[in-house]
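Every protein chain but one is kept in place in this view of the complex.
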Amino acid sequence: MDFRINPENEDLLERAKIYAKEILAPRAQKIDEEGIFPRENFDDLAREGFTSLTLPKELGGRDLYEDTATYSMVLYELSKGCTNTAMLFHMHSSISHVITYLGTDAQKRRYGEIIRGGKIIASYASENTSSLHGVWRMETKAIRDGDVYRINGRKYFCSMAGEADYYVLWVQLEEEENLTKSLGLLIAPSDNPGFKIDQEWNSFAMRGTISHSMIYDDVKIPVEDLVGRGGDPIRPDVLPKFGFGYSAVYLGAGGGAFDWVVDYAQTRKLMPDNVPIATYPAIQRQIGEMKIALEGAILMLQRAGWMINAHGADKAYGAINEAKYVCAEASAFITEKALKVAGGPGLFRHNPLQRFHREARAGLIMPPNTEKCLELTAKTVLEGSANVLGS
Amino acid sequence: MDFRINPENEDLLERAKIYAKEILAPRAQKIDEEGIFPRENFDDLAREGFTSLTLPKELGGRDLYEDTATYSMVLYELSKGCTNTAMLFHMHSSISHVITYLGTDAQKRRYGEIIRGGKIIASYASENTSSLHGVWRMETKAIRDGDVYRINGRKYFCSMAGEADYYVLWVQLEEEENLTKSLGLLIAPSDNPGFKIDQEWNSFAMRGTISHSMIYDDVKIPVEDLVGRGGDPIRPDVLPKFGFGYSAVYLGAGGGAFDWVVDYAQTRKLMPDNVPIATYPAIQRQIGEMKIALEGAILMLQRAGWMINAHGADKAYGAINEAKYVCAEASAFITEKALKVAGGPGLFRHNPLQRFHREARAGLIMPPNTEKCLELTAKTVLEGSANVLGS
Amino acid sequence: MDLRINPKNEALIEQAGEIARDVLARYADECDQEQRFPRESFDALIREGFTRLTLPESYGGRALWSDPVCYTMVFHELSKGCTNTAMTLHMHSSILYFLLTLSDEEQKHRFAEAAQNGAIFGSHAGEAASSPQWNRTITTRARKDGEEYVINGQKYFCSMAGEADHYVLWCLLEGVEELQAGLRWAVLDKNLAGITIPSRWDAFAMRGTASHALAYEDVRVPARNIVGTGEGILQPDFVPRFGLGYAAVYLGAGAASLDWIVDYALKRKLLPDNVPIASYPAIQRQIGEMKIAYETALIMIQKAAWVLETQGAEKAIPFINEAKYTASEAAASMTEKALKIAGGPGLLNDKPLQRFHRDARAALVMPPSTEKCLQMASSFVLSQNEAKSIF
Partner (left out) sequence: MDLRINPKNEALIEQAGEIARDVLARYADECDQEQRFPRESFDALIREGFTRLTLPESYGGRALWSDPVCYTMVFHELSKGCTNTAMTLHMHSSILYFLLTLSDEEQKHRFAEAAQNGAIFGSHAGEAASSPQWNRTITTRARKDGEEYVINGQKYFCSMAGEADHYVLWCLLEGVEELQAGLRWAVLDKNLAGITIPSRWDAFAMRGTASHALAYEDVRVPARNIVGTGEGILQPDFVPRFGLGYAAVYLGAGAASLDWIVDYALKRKLLPDNVPIASYPAIQRQIGEMKIAYETALIMIQKAAWVLETQGAEKAIPFINEAKYTASEAAASMTEKALKIAGGPGLLNDKPLQRFHRDARAALVMPPSTEKCLQMASSFVLSQNEAKSIF
């Protein structure tokens, strides 16, 4: 057994910590309050080579999806600086990986260059909401018309809508109902005239992800911009990679809140005691609870990351679910407890605690949510396996 | 608004406290360990007139079911002394009330005399387990044969099996499936040759209730020993009275544990500090949590009790469910926390804490269990009402 | 025992509910988002006489603090519509009541008449934060200068700063160190020279309370506006009444989230099931938990109010602490559960759920905080005489 971060990628983790503190954190409040896209952060991360990390080495990347445990810790560290940026970074990075994982040589070269050039690729997939027990559905259809696909449909919660340089479209390629054969991944520059942004994202949490709704109004995309074949994106060796990083990002909100409140407890003094509140046993007890919750969540995250590489994403599905549950719950628990420890000042908008607290709420809700995780986990126990699509 | 216990019955509460401490508590460990029926306790309570409390005043009782809030607090106080005795006392008392509530004048006189004479009447109803969402079922049938009913069937969890003086039989009077018309209540002396005790009660909790299984092997009961008419026992003004007292009894385990651990915290000293552990903030915090949980549960209990009398048992059904949930959860929470506070000595068998802890676990499980309470409560919110039979 | 609300004031509670739904709820989101005082709602409340609730009947009031149960229920109802409005009106209503209690005859008449004509009083007690083992420290000073007093100092968390017509400050006579002897209340016209707002209330919860800091620099106030003589200025019931009202107001956020989510759950349908999510057991379970938490908190508040009314503040303090704890935890857990049930849509700012959730976070930290409540509940058990101060 060896719990060390892969030494080959340790530098990335160190750099992520530095970028989080020096680049992301100072801009985080503005991004949150104004609900703006963290363009500057992306440019800075691109300049440092971070937006190509998940590209294969031959395309100038670090192939970081081959070391998912470290990848998740990089996300976690970035998220402690700015949850929004980490989330978008993950979306960009996971789709970057999948394009080169599934793509043709020509596509690899082409998108490799685009990504290395600092362009941002956005990934989204939400359609009309499905029930907890429902199977995946895809109402947006792509109809082949000569050399192009023509696409019409509506999507919800489209992160980076209006801001990414390229959009990724999840569509149904034919009329066939069986998504494992027909679900396709298309890429198009965001200036395609068929993209219409429909509704303003004004949310309580994750405001910098600007996840508007979008309408595809007869979007035409050349057939060569189809990545992989129908069904590939939801292959059990592909799909989990999209979801796994969320857990790391949301846990970052808990980690950020924890760091903040420890620092706070060590400096905050109340009249007339005039000693740091960190000396009060009731505060210590709660910091102990937070610390242990955080450690457990980090380990569950690393374990799932390690399993993806050691046993394959399909075999890691149970561990990924468990990590999502533990990370989301730990982050919610830690941010709530941190508020209690901080008292009134924790509510102030100029302190980041309230931001972390809100971001953690999105963690509880974003798929797979708490209930779904529990259901899927129960199935691994009761039936010995969980379906990748969770149906 | 007036939260005071009805002054008319305050004496009962005071006496219950005294009996719990002086009569019940000293015998509680033996009853628990040996799993024996608390006969002595019943005899003592009968001598004090307590086993007739729920009889109408004209039959020499105190009509305590007309003041269900106080009745529940009496049960709670007795239970702090001995959970088993309080449970059996409640079973006896609730059936005593129902007999005189539903019975003919002749029955009232007859059973009134029997009860005043210190005899114990047992009430039980379990059949094959029903699912959480299932409706009530009754497989035991009573077939009319001239002047008697002939009864065959099997019952589970029959409290006081082999020990009560009279048994109460819940049976289906006809073949009709609709229990609201056919469910009947019969009483028979326990020496009826048709009663067979089938299996030994050897449980982790509530060991003194000796809840064996029973077989009714062609039990013959005169028709005049039918109480009320078919369907009466599950009338919405009758049925809730059987269940409500459980909550009070189970909360008593929490109350007993709380009293014990407060006393413990005030006397226990650890080396080398040599001050009571009650002075440690971490202990104080937990005692605070226990206290508040206990207060909330007591209020929910009293509120449900009050509603039974003020608005009728049928209208109180929601409050009864809520009280069951809160009491069971509070009792489980308090006994668990008390164990943590007590440390090693809390595990010792000569300390009552481990007994309270076990009894509280039965509270979580006995119907309606946690899940059922939540489901029923949700229905009162979502549909505006909950069916008395919980289907 | 009689849990009915005093029929005399029942209509008032109903009216509060109506105004909350019809008026307060209409402006609540806007005021929250714009971080502004709910002026429209307050004006409506002035028109309907709700700013006179605690005035004597001779001044057109309802003397509502003489019926604390109804007082809490009125503010609980208002809070369901707008937590900010309810909280600030509670501050006004309570300080007005205390002011008239301490005033001499001339002052009493003058203040009551002002209130009768719609004047709003803000109560400003907050100074630098005190430790849980608290002794109140007052650094704001009043120096006599002829027929005037000169006020210097700074206050924090001044609800309705810039919005109330009169600020009621706690200050210490210059040259007197002993609180009991030198504490006075100064009633200042908000337009007096020397009053500035050095920092604004900018928080993620309770954003409409305008709880800015206020600085007083050589503010000259006529001697007739100095209230109190040292005798009784630290009336034991002032702080408890504030705390009791907080509990009722904060629970309003929980109640509003329950109402909202029930409505949502009955309407929201997910594909492909196409039945309301209210029919899913996992949803029902959580709604059941919310409802039970709510009922428990409500009855804890009512009991505390009743003890205050019938047995006085000193006896009521432990109950108020317990009610504040239970109400805060209930509001926090209810709003968190509601967010989980609602999923993504619950995060959107065009729905009030995220507002209820944020406002409930203030409940956890505003005085008496969770920790303080636990400590007080514990010390009440461990020694019956330590439970006096609650903030």
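To keep things simple, chains are lettered A, B and C as they appear, and every chain counts its residues starting from 1.
To be clear about the criterion, contacts are C-beta pairs under 8 Å (C-beta built on N, C-alpha and C of every residue); 3 or more make two chains touch, one makes a residue touch a chain.
Since the model is a prediction, treat every value here as computed from it, not as a measurement.
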item: Chains in view touching the one left out; value: A, B, C
item: Candidate in contact with the missing chain, chosen from A:Tyr19, A:Tyr65, A:Tyr216 or A:Tyr325; value: A:Tyr325
item: Residue touching the undisplayed chain, where the options are A:Arg109, A:Lys141, A:Lys220 or A:Arg285; value: A:Arg285
item: Residues of chain A (touch criterion as defined above) contacting the omitted chain; value: 1-6, 67, 69-70, 262, 265-266, 278, 281, 284-289, 291-292, 295-297, 299-300, 302-303, 305-307, 310, 319, 322, 325-326, 371, 373-382
item: Contacts of chain C with the absent chain, listed as residue ranges; value: 280-282, 285
item: Hidden partner chain, residues of chain B it touches; value: 128-135, 137, 156-157, 202-206, 270-273, 277, 280, 282, 332, 336, 339-340, 342-344, 346-350, 354-355, 357-358, 361-362, 364-366, 369-371
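One rule holds in what follows: only the chains that are shown with their structure count from here on.
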item: Chain B and chain C: spacing of chain centres that average the CA atoms, whole Å; value: 41
item: Between chain B and chain A, distance of the C-alpha-averaged centres to the nearest whole Å; value: 52
item: Residue list for chain B, restricted to those that touch at least two other chains; value: 281, 285
item: Per-residue multi-chain contacts in chain C, two or more chains; value: 371, 374-375
